Structures are given as C-alpha cells and as structure tokens.
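Would you mind keeping the following structure in view while I ask a few things?
Of the protein chains in this complex, all but one are displayed in their positions.
Chain IDs A and B follow the sequence of writing; residue 1 opens each chain.
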Amino acid sequence: MSEPHAIVLSVNGRAVDAKVEPRRLLADFLRRDLNLTGTHIGCEHGVCGACTVLVDGRPARSCLMFAVQADGCEVVTVEGLAGEDGRLSPLQQAFREHHALQCGFCTPGVLISLTSLLGASPDPDEAVIRDVVSGHICRCTGYQAMIDAARAVAGRGVPGRS
Amino acid sequence: MKPAPFAYHRPTSLSEATVLLARLGEAKLLAGGQSLVPMLNMRFLGPDHLIDISRIEELAFQKLTDEALHIGAMTRQADLLASPLVRRHCPLLAEALVHVGHQQTRSRGTIGGSLCHLDPAAEIPLVALALDAVLTVVGANGERQVPMSEWPAGYMTPELAPDEILSAIHMPNVQPDEGHAFIEFARRRGDFAIVAVAAVLRIGPGGRIRSAAIALGGMGGTAFRLRDAEHGLIGALPQSGEIRRAARAVVQTDVSDDAYYTGAYRRHLGEVLVERALLRAAERASGGGRHV
Partner (left out) sequence: MATRYLGAAVRRVEDPRLLKGEGCYVDDLALPAGLEAAFVRSTIAHGLIRAVETSAARALPGVHAVYLAEHLGPAAERPMPLASPHPLLIQPRTQTPLATDEVCYVGQPVALVVADNRYIAEDAAALVAIDYDPLPVITDCRRALDPAAAPAHRGADHNRAAILTARFGDAAAAFAGAAFSLAERIEMQRGGAHSMEGRGVAVMPSPDGTGITLWSSTQAPYMIRRLLAAHLDWDESRIRVIAPDVGGGFGPKAVFYPEEVVIPLAALRLGRPVRWIEDRREHFQATTQQRLQAWDVEVAADAAGRLIAIRGQGVHDAGAFVPHGVLLPLSSLWPFPGPYALQALDLSLDVVFTNMVPTSPVRGAGRPYANFVIERLIDRVADALGLDRAEIRRRNFIPRDSFPYATGMTYRDASKVTYDSGDFEACLTEAMQRAGYADFATRRAAAAKRGLRRGIGVASYVEDTGAGPFEGVSVRVLPNGRVHAVTSAASQGQGHTTIIAQICADALGISPDLQQGVQGVLIIVAVALSLDRARLKIVK
C-alpha cells in the first residue's frame, strides 16, 4: 500500500536521490536518511519551530511535511548556513556575540527563520523580527538576545535596555 | 508521534484529482498540511490514501474581476498576505491574515485548507462569512457554487461530499463606501483566537449605515453572523448608541464553558470586540478607508 516513492531534491545545494515511504516526515528524512541532525524535532505538530527548514526559499515546518512532498524542491537546513570553510554566517556570529542560545535545541530553527527574513528584508523593523521569532518556542533564553542578534545583523545595532 | 501508513498520490490536474477521490475510499486531500499533518502525526486520523493537490497549478491563482477577487483554493496564505491585489481589493482578508498561525505556517498553509478545516476560531472562514463569499466546489458530477453561509455543515465539517474538492473562493471586492475591521483576542501571537470579529459597514452619503456584516468566531461550534444586530444597524448613524446596542446582542449568544474559558468570558470579549470592530469599520468607511 504505502509503496516507497522516488524523490529527487536539492539539500543545501547538493542533489539528493532517494526512495522514501510516503509517511516519512521530511524532518526524519533529513535527520536519519541524510544524517543532517542539525534540524531538531520538538513537538511533531507544528508549534515549536525547532524543525524549521527552508523549502524553496520559505521557512516551513519539516515535521508537517512528508519527504515525498519535497520532491523537486530546494531545501536548506542549518548545516547550509555556515560557509564552506566552516565560518559562521553573520547571523550565527551575532547569535554567539549576543548569547542568543543556551541549550541550542531550538537554535537551528530560529536561525533558518531569521536568515530567511534577513535575506528577503535586510533591514526589518523590530516588530517584524519579533513576529518571525514568535513562530519559535525557546525555553532557555527569553528571546531578547535573538532579537538583538538579528537587529545587529540588520545594522540597526542593539537598543539600549531600559 | 508518527503517522500511520498511507498511500500517496500526486495528481497534476483537478480532473485527475476528482477521479482519484471518487475511486479511492478513505482518502484525504493534502493541501498545505498545517492542520492535517498534526492530526495524522497524533493518529487522530488514519486515512488509507493521501491525495496531494499542492502541485495542481490550476488551483493556485488570484484573479480580479469587477465583482470579486477569485482565489484558487491552493493559494498559500503567505502569497495572499504579500499580494497587492488582496491588499487593495480585499483589505479585510489582508488584515486577518497576519493573525493566521505564524509566518512559518503561512508558507505552506492555504486558503482552501483553512476553509475546509473550518476551525470555529479560524480567521479565513470568518472573513469569508463576513463578506458573503462564494465557494466553488468540484466533484465527479461537475461544479457547484456554495454561499459561505451554507458552507458549515457542523463543527469543523464543511458541506462537502466525500468526492468533492474546494477549488476556488470568490471574495466580493471592497466597495468605495465600505469600511472593515478584523479584531481578534488571543493570549499569544499566533495562538487560536479566543474570540475573533470581522465587521464590514457600508455608509451612505448621508452618513448613515446602509448595510452591516458582523461575524463572530470562537463562540461555539461554527462562526456565525449577528444578523438581527446587522439589520438593526441599517439607517443608524455610527456615532449614535446603535453600535453599542448592536454589540450587546452578543450577550444573548449561547456559549458554554469549555476547558479553557467560560461562556461568560467569551460573551464579554465578543461584546467588546464587536463594538471596537464596528467603530473602526465606521471610521474607515468615512475616511474613504480601504487602508488596512
């Protein structure tokens, strides 16, 4: 019944050929079949955002997509954000400078969402940054440092804390 | 929380999809997946077949005519939010869309999916109800048009036969004398609304209300219109006490307590939001306001 389907997609710029069972979630395909364990699974119902990846340039919950649906798509995961030489992207560097991560579990998803935002809109308002971050749940940091990091990359600098 | 097994189909045309749907028993349509896949992962649903309609190009479009903005059911919420056509000709929808889920779910979620899922607190069905949208449904026997008021058959159940597919939504264009407002109250950004209100007022040259639409979501099994209050507003001046009186109508609504909130709280919220929405709609109508 649930015959495997052949899929062809690009992941972090590399072509991937695979056969997957229809029900295999994209998140599990990335993590287990491609060994890209940077994308994390936190809730499996689309609420926490830890599994967020880019699909054809847009942030999407990989726990709410099946790998078969990614056939013909371009997927970018957190592993695709740093440079080839391992150098952190400006946003990753800003996260480090602003202490925007603690346990690191929600971090890849947030990086994807903010990378996507800053790519489309290099100088977003803080309200827009907050809106994007609101699609993620973090239990460690309190989010402010993530917003500061995004603002720093956007060139606005970090607002003074009152 | 992994889903039960299913067979996967990916038709490339609407007719292929309707044939599949008619032939396969126990099939669910997969559009954006933002509501369906959680239910599959939690095994609340276990269909034998999933028919992925997301690659059917004829189902994703935005087309403007004199009367309406015609939107294909597979059009992604993110595309609608970014659309100048929506902003200009259906500002109520534009205002509501920022409340739909999160940016990350709007990438994939669709207008048709939301209308078929029919959560009583959902924004898109509420807008469609306030605007008296018409839905086009396609099945093995051809096409039919369904007014939004007849769309809900019950709690989270649209008036859709097992072999039918929602293909398009026709949103009446905003009129020059019209003002709108969408207001919802939720505890956090992106949460389901506790109560949501979509209001549309048309104000005549004398400054009197020509027509009103007040739609409420989150109060009961389906969203509904406050029809009596709407009729009561015709001919009234917005700054009279009539808007406050129309809002009071919410108090009569039968809403029971649930696990989260009391009926009394929802009624209170509903009354406050209806009044605010009507006042804002009136303001926008007078200001020639089609701005969001």
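Here, a contact is a pair of C-beta atoms (placed from the backbone, for glycine too) under 8 Å apart; a residue touches a chain by one contact, two chains touch by 3 or more.
Treat the numbers as computed from the prediction; the structure is a model and nothing was measured.
Counted over the whole complex, the shown chains touched by the missing one are A, B.
The missing chain, though absent from the display, is touched by one residue of A:Leu34, A:Ala60, A:Val75 or A:Cys138; that residue is A:Cys138.
Touch with the chain omitted from the figure is made, among A:Thr39, A:Gln69, A:Ser116 or A:Ser134, by A:Thr39. Seen across the whole complex, the unshown chain contacts subunit A at 21, 23-24, 31-32, 35-45, 48, 50, 77-79, 81-82, 86, 88, 92, 95-97, 99, 101-108, 111, 137-140. Within the entire complex, the positions of subunit B that touch the omitted partner chain are 1-5, 42-43.
Note that in this section only the chains that are shown with their structure count from here on.
Listing the residues of subunit A that touch subunit B in their complex gives 1-3, 5, 21-23, 25, 28, 44-46, 49, 52, 55, 58-61, 63-66, 68-69, 113, 131-132, 134-135. Across the complex, subunit B meets subunit A through its residues 1-8, 10, 30, 33-34, 37-38, 40-42, 48, 50, 52, 54, 78, 98, 102-105, 107-108, 188-190.
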